[in-house]
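All protein chains but one are shown at their positions in the complex.
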Amino acid sequence: MMSDIIPFSEFFTNPIFSIATIACMLMCFASSLIGVITFVSRRSLIGETLAHATYPGVALALTIGGLFAKNFEAVFPLAILVGAFVGGFIGLKAMLYLEEKLSINSDTALCFVLSVSLGLGVLLASRLQFSNPVWYQKLQMLLYGQAATMLFYHVILYAVLSLLVVFAIVFLFPGMKISYFDPDFASRMGVSQKWIGYTTKILFVLAVVIGLRSTGVVLLSGMLIAPAVAARQFSKTLKEMFVWSAIFGTVSGFLGNYLSVQAGVLLRESYPSLKAGLPTGPLILIVAAFIAFISLLLSRERGFIPRLYRIYKFQRKCLLENILKELYKKEGSLSLKKVRKLYHLSRLKAYLLVWMLERQGIWQKKGRSLELTEKGYKKAERVVRLHRLWEVYLFDYLGIDAANVHQSAEEMEHILTPELEKELTRLLRNPKRDPHNQIIPGEGVTV
Amino acid sequence: MSNHSYWGVEFFSFFKIFFHQMFLLLTGKASLGSLTSDEIQILMLAMLGISCAIVGSFLILKRMAMVANSLSHTVLVGIVVALVVMRALLGDSYSAFHVDMKVLFIASLLSSLLTAYLTDFLYRVLRLQKDASTGLVFTTLFAVGIILVTLFTKNAHIGAEVIMGNIDMLHSDDLKMGFYLLVMNLSLLLLFFKEYLITSFDPQFGKLSRFSNRFFTYLLLFQTSATVIGAFRAVGVVLVLALLVLPVLTARLLTHRLYKMIILASAVSLLSALVGVALARHILSVYNIALSTGGVVVMTQFGFWGIALIFSPSKGALTRLLTRRRLKAKLATC
Partner (left out) sequence: MEDEITVRSLTVNYDKKPVLWDINLDIPRGSLVGIIGPNGAGKSTLMKAMIGLLPPLSGEVRFFGKSFASHRKEIAYIAQKNAIDWDFPITVFEVILMGAYGRLGLCKRAGKKEKEEALQVLEKIGMRELADRQISSLSGGQQQRLFVGRALLQDADVFFLDEPFVGIDMATEKFLIEMFKELTRKGKTIFVVHHDLNTVEAYFDWVILLNMRLVSSGPTANVFHGVNLMHAYGQKGQILEEALEMTRMKREGALHDV
């Protein structure tokens, strides 16, 4: 059965698969780009409403077209496109009207437009169902997407639309960067807020229209969100976000198709109705959501798990430095037992600690106790220095109660960077004694 | 067919016949089983309308309307899981579309908990902004739901039915469910009115007054899921959103007292149901055009909203026009 799996290359060479696959990839590419804009402007749910707004637009287009009959079939996809675009655009306008003229908050406005659009759409669709059942089916496909039945001209069409999106974004990019992060600055710079807003609106609608065919109305909003979410985890700038989002989106588009077909192949026996595979739209979204979720968990900078790891590392550093301080104060050697007791370490942990520090050359074993090496001594000295410098800062400079400074210094000694240390030394004029009159070790900066 | 009494009648006679039938029902002269499908639709929509007016009011005030949309999607997952569970327990004979009380309860509990928990997890633990958290959760769950539906019911096209429901397939048993929902929502409203008020208006103050914002939010979410699932047979999962939102917005235009708003919203809902079903029946029987009753009802609600917008004492176009005229007159006499 495994040999039935369709080889990878076929997805690009065999028209049975390639058309749907490439078209989907293009569409996901475009929506993931727009998704960055909606994400950054915190309007991630607008896709949901606009996607539903296209529904009555298309239904109306088909109904009107039906009145002209005859050669309508030929311009079918164009009619759908136009209908969707008009529907989406009106939906967007309606939303803004509700928010601005009627002071309805955006959450409610979104819901309002969504439900009215859907109601209207369902109404028109039911009419279509009896007058033109074939077209009704096509309309219903919009709900879930019907990637598998796309044709070559779809690929061209969506390639062109995607290109439009890219151009628009590249063109608007500088204005966008400023606009979204600082609207005041933008208007001061004379960047046309209104114009950017206008084009962005068209882009929103365009993305929705483009994405309809692959994932369908209901899941489109997911495709606007998931790639952007994943991209955020790896980007420091807006530009990077666009790039990552496009990558994730396109990959999801591919994998969705891939898995859909392969699943069909593998499940053919137990689910004969699935010979065309699992529905593509949902699969694309699940892949994209999976990528988003993994990114949230694992991305180096902002991921959940790396953060946990860094917290753990920091806590270990604090522990080590505290032990070093102890050794420093006790003038050199400390028995292993005492170390264990002071810091409540298990035998295993203590051994690991000792072994680690020995390797780093911080201390060495002398019989049953530990002794600082010169390297270790220097390190300990620095920690103590930071502690006492901080105490001087709090007590002498900021005038804080003596009772509280020690506690804070216990924390800060592990945190102060060399830069901050330099600044402190300079600010406090290279103090030699702390508030408890202990010597501050180490060299200061010459004032 | 039992539609005889409404078939081909004049539009306004519809109401005469309907109220006569209701009177018979109330005085015990007619039984539930003798109701025509139109009457069942109206009654169902009426009960749902009141439930939705109650729940919807607070959803909108708490700016959680889109969460309701979220729930209406994830409900699909809830139903599928519940169906699978029921089937596993009761065997293959359990029909795929019979949604009874137990399934309703399990499904609504599951969906609301899952949605709320996942959204919260993304927002609080993984530090994702709120709108993206909401959006990501429900679209993903919905996608999973579709896949599950495809696998378990071996039919990839069930989707449309679930989305739009089939109001013409309602049975008098469904009325019972609508009734229980109504009772639940009404009781919770009467019991917790001030708690809902305080947690919607000023959650900080609510916290200070030692009410749990969390508890009441989750309770509202549960109510929403239950109502959404209950409504899915009547108007389909997605049209419930209109029921939740439109009448409330209409009522808000007409009053600034909360309890009046809820009552008015219920009234608008009732009226829309009556007019909508009558209209749909009229168009079908007289002009021979079959329209989705759900769609007609929603558009009727929209129509009422439009009317309210014109006549609203605070925001209405009429008021503004009159005010402007008055102002002009005043200036003219200066």
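The chains carry the letters A and B, assigned in the order they are written, with residues numbered from 1 in each.
Following the convention adopted for this analysis, contacts are C-beta pairs under 8 Å (C-beta built on N, C-alpha and C of every residue); 3 or more make two chains touch, one makes a residue touch a chain.
Note that the structure is predicted; figures quoted are calculated from it, not measured.
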item	value
Full-complex contact with the absent chain, from B:F211, B:F232 or B:F304	B:F211
Residue among B:L122, B:M261, B:L274 or B:M299 that touches the chain left out of view	B:M261
Which residue of A:I323, A:L424 or A:I440 touches the chain not shown here	A:L424
Those residues of chain A which, in the complete complex, touch the missing chain	103, 300-302, 306-311, 314, 390, 393, 397-401, 404, 407-408, 411-412, 414-417, 420, 423-424, 427
Touch residues of chain B, complete complex, unshown partner	61, 191-195, 197-198, 200-202, 204-205, 207-211, 252, 255-258, 261
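Assume only the chains that are shown with their structure count from here on.
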item	value
Separation of mean Cα positions, chain B and chain A [Å, integer]	33
Chain A-touching residues of chain B, taken from the complex the two chains share	60, 63-66, 68-69, 73, 122, 125-129, 131-132, 134-136, 139-140, 142-144, 146-147, 150-151, 154-156, 159-160, 163-164, 238-239, 241-242, 244-246, 249, 289-292, 294-299, 301-302, 309, 315
Touching residues on chain A, where the partner in the complex is chain B	39, 42-45, 47-48, 102, 104-105, 107-108, 110-112, 114-116, 118-127, 129-130, 140, 143-144, 218-219, 221-222, 224-226, 228-229, 271, 273-274, 278-279, 281-283, 285-286, 289, 292, 296-297, 302, 304
